[in-house]
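Got a structure for you, questions after.
The complex is shown incomplete by one protein chain, all other protein chains being positioned as in the whole.
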Amino acid sequence: MSLIEFDNVTFSYRAGLRPAIKNLSFTLESGETLALIGHNGSGKSTLARLCNGLLIPDKGEVRVDGQSTRGKNVFDIRRKVGVVFQNPDNQTVATIIEDDVAFGPENLGLKSEEIRKRVDDALESVGMLGYAKRDPFRLSGGQKQRVAIAGVLALKPRVMILDESTAMLDPLSRREVMEVVYDLVRKENMSLITITHFTEEALEADKVLVLDGGEKYMEGGREVFLKSKELASIGLTAPTAVRVADALRAKGLDVARDVLYDEDLVKALCR
Amino acid sequence: MSVTIENLSYIYDKKAVFKKNALFDVSLKVEDGDFFALVGRTGSGKSTLAMHLNGLIRKQTGVILIDDFDFDKKINLKALRAKVGIVFQYPESQLFADTVALDVGFGPKNLKLDPKEIDARVRDSIGAVGLDYDEIAGKSPFELSGGQMRRVAIAGVLAMKPEILVLDEPTAGLDPQGKKDIMELVSSLRSSLKAVIMISHNMDEVAKYCNKVALMDEGRLVGVFTPRQLFRDDTVERYGLLLPSAVSLAHKLKAAGVINDADILGEDELVAKILEAKNIK
Partner (left out) sequence: MREIALGQYYQTSSIVHSTDARVKLLISIAYLVMVFFVETYIGFGVLAVCFLLTVFASRVPLFKVLKSLKVILFLAFFTFLMTMLFYGGAKKTVVWEWWIIKIYEGQLYACGLVLLRLVFLVLGPTMLTFTTTPVELTDGLEWLLKPLALIGIPIHSGALVMSMTLRIIPNLIDETDRIINAQKSRCADFDSRNIFKRAKAMIPILVPLIASSFRKADELADAMDSRCFVGAKNRTRMRKLRFTWRDPIALILFAAEFTVILWLKFNFFPFVDLSTVGWIV
């Protein structure tokens, strides 16, 4: 049984409108990381909201751990699927960081001591325990997103979805947040869906799903990023090393076909 | 019409312990024809500096010279703001009027221009940002796509016919194609402007489009460089920024001995350099 399963899903925001997601099928296994890429308006954020039952498909079915999001147990599903959204300012509900992280467990109706433990653990994992009593408003964008991640972690989800969670951050904060995320995912054996248009972030995931106009455009492992022409045709960019390798090949230099990272290119050219 | 700043200092709250966004003794000069980048980590004072340029912030100490505006006396703010236009971060969030035409015409109307002139400017600036006037002018700005909204917001500033355009992270939040489109747009505007000043975190864009870069850190100016000078070594990384991706790759190739120097800005140059090292023409 897959952790998340999209079975021929179609969804549109209003009847008659072009569907935001069209006939989409894919699966995410337990412990797997998936990068979801596509240009703005390709249906990426809709997909995130379909995963945890914020949106319900018009046709087809989304199943989390075997349960359809159409069912009555949407509460159960949201516990398993944690979503971190884009805007760091629009996700916190409390004026004290630890209260904000406690929001999820409080909704689950847990005992005070258990909530306390989960909050401390979650803040510890994202390296924000020292800020527990502060006001989230005064943090940097990257720190705010780490708090948002802690808020999701406190629910002990099985999969975390980052819905362009780094889009509004500066490059360094972006790195810092992604490092925290991948560390967590590996340590807790969580699954991850990262929705982004930053190639360097997507390159860390095991699997890649490319969306265009709400439909599946490409799917596969990291080798998807080798197809720079296909990516460019839908307004995405391949990693720098891939583009440079392509240009070198065009000029007649023999460069290995599987150059993906900077280090690959260095190795290929050293030979 | 150049912009000269000398020994400019500014502190928001003199009592505050953390002097975030403050400026200390900043001096720089932006000349006609410059596409001038302001870079530095968040809170380094870039926006504070930018907001001085059109009088949104009143200067505390130092000298600002723009055209014949005397920043030591009471200045005609309207005239200054018509000369120095600022496009803020996520400018689409400032749209308010019923139609695109009215929104773009807001600035000219505040300048008390006559209706004919306003109309002409609205047409020109909507065209200048690559949108179709006839198709879009009567629409509500809230019906447009995100990218279109941003263009309309930029048109709203262009309609004031500024001579200096200041942009605060114009490509923030856009996808790669959107980023490229906006940068091409800004670049195309250069011919009709005296100078463009851009705050950016994206060093790839700075390397590709700008001719000068001012690096700021904690309110101080580290220096003004050409992109080539600035990205030659790891200076930017020491100030919490990233190298342009092609330059970063070049540094790695140089360290491995594939190329002799990493003196490049873009991918094309890097490719040429590698081919040269491998003796391929």
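The chains carry the letters A and B, assigned in the order they are written, with residues numbered from 1 in each.
By definition in this document, a residue touches a chain if its C-beta (ideal position, glycine included) is under 8 Å from a C-beta of that chain, and two chains touch if they have at least 3 such contacts.
This one's a predicted model, so the numbers in the text were calculated from it and none came from an experiment.
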Which of A:T92, A:S125 or A:T194 sits in contact with the chain that's absent? A:T92
Which one touches the absent chain: B:V157, B:L215 or B:L265? B:V157
Contact residue for the chain not shown (choose from A:I37, A:V62, A:L123 or A:V152): A:V152
Among A:P19, A:G38, A:P57 or A:P105, which one is in touch with the chain left out? A:P105
Give the residue, chosen from B:S93, B:S145 or B:T226, that touches the chain omitted from the document. B:S93
Across the whole complex, list the residues on chain A that are touched by the chain not included here. 49, 52, 54, 75, 78-79, 81-83, 85-87, 89-96, 98-99, 102-112, 115-116, 119, 135-137, 148, 151-152, 155
Residues on chain B that touch the omitted chain in the whole complex? 51, 54, 56, 77-78, 81-82, 85-86, 88, 91, 93-97, 106-107, 110-111, 142, 156-157, 160
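One rule holds in what follows: only the chains that are shown with their structure count from here on.
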How far is the middle of chain A from the middle of chain B, if each middle is the mean of its Cα atoms, in Å? 30
Mind listing the chain B positions that touch chain A in their complex? 41-43, 145-147, 172-178, 201-203, 240-242, 245-246, 248-249, 252-253, 256-258, 267-268, 270-271, 274-275, 278, 280
Once bound in the complex, which stretches of chain A touch chain B? 39-41, 140-141, 167-168, 170-173, 197, 235-237, 240-241, 243-244, 247-248, 251-253, 262-263, 265-266, 269-270
